[in-house]
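One chain of protein is taken out of this complex; the other chains stay put.
Right, chain A next:
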Amino acid sequence: MAGPSVTEPEPERADDAVISTRGLTKRYRGGQLAVDGLDLTVPAGSVFGFLGPNGSGKTTTIRMLMGLIGPTAGSARVLGRPMPHAARTVLPRVGALIEGPALYGFLSGRDNLLRYDEADPTADPRTRRERVAAALDRVGLAAAAGKKAKAYSLGMKQRLGLAAALLQPRRLLVLDEPTNGLDPQGMREIRTLVRELASDGTTVFLSSHLLDEIEQVCTHAAVMARGRLIIQGAVADLSAGARGRLVVTTPDAGEAARVLKEQGAGDVVIAEDRVTAEPPDRDPAEVNAALVAAGVRVRGFALERASLEDAFVALTGEGFDVAG
């Protein structure tokens, strides 16, 4: 594939991918290979979950996408333009929360946002105060706007960081572990906010190590481990890769296992009073009836939905642990 000629200005690509990277690699100065040959494609309009255990390279990838660090190899395009080269035109349309909020403790929450808004040369100073007030209101900080940021709680700081990402209408929102430090109410609010933004057409790129968080809001996901991309795609497809399991709770485990095999279930596993198996291709009601007919005392009968974690384990054969 021939690259574009050097002299030609980079054309803005069609809107199909908001983020696309090719062979993106970062080796830190200490020699740590943090991201290794990443080929990531984030479709426009998606809520994209970027998943991986601690130290898997999520923040490193985000830093490269935002032009904070240069890649060792490979390339990244954000909103169709190359980063970090096009940072000046791309970043005003991107809101970001990277590795938690960072604030000027001696300034009030409002003044912090004014400061960040002033840093954007495309932000209109005539609407600055209104936009700051709207952003504060949106994250539920309107009442604490005049308080010094050093007196904010962790969750309030996180909200203020989020407000900074919402100072302008954005086409892409990059949120690195946005629910860190939030109470359950705050987490719910973030999820609502993310859905709201997505329905307005903003693409949301959300990194997390919390699998169920991703499952609840994301349409697409990618899984990282040790700096490499393991899989990416629509969340529905990913969890479909790992099928759900049939779980029978009974004191007659041996007999239940025999009946399940008879009914066509595969991979039958007995663990004390729990028998689990891959569900056979027939109505679960029939399977249950067969168990009861065979005299098995069925105390529980359930189809457990496959989670992303199952998908992850199925893909990697590993747990969700920190790599060295």
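The rule is short, and it goes like this: a contact is a pair of C-beta atoms (placed from the backbone, for glycine too) under 8 Å apart; a residue touches a chain by one contact, two chains touch by 3 or more; residues count from 1.
By our rule, contacts and distances are computed from a predicted model.
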Looking at UniProt, which of "NtaA/DmoA family FMN-dependent monooxygenase", "Ferredoxin", "Pyridine nucleotide-disulfide oxidoreductase" or "ABC transporter permease" names the chain we cannot see? "ABC transporter permease"
Among A:T202, A:Q232 or A:T250, the residue in touch with the chain that has been omitted: A:T202
Out of A:P43, A:G140, A:G181 or A:P280, point to the residue that touches the absent chain in the complete complex. A:G140
So one chain is hidden, and I want to know which residue out of A:R93, A:R228, A:R258 or A:R274 touches that hidden chain in the complete assembly. A:R93
Among A:L166, A:L206 or A:V296, the residue in touch with the chain that has been omitted: A:L166
If the hidden chain were put back, which residues of chain A would touch it? 28-29, 63, 66-70, 87-88, 91-94, 96, 98-100, 102-104, 106-107, 114-125, 127-128, 130-131, 134-135, 137-140, 161, 164, 166-171, 189, 192-193, 196-197, 200-202
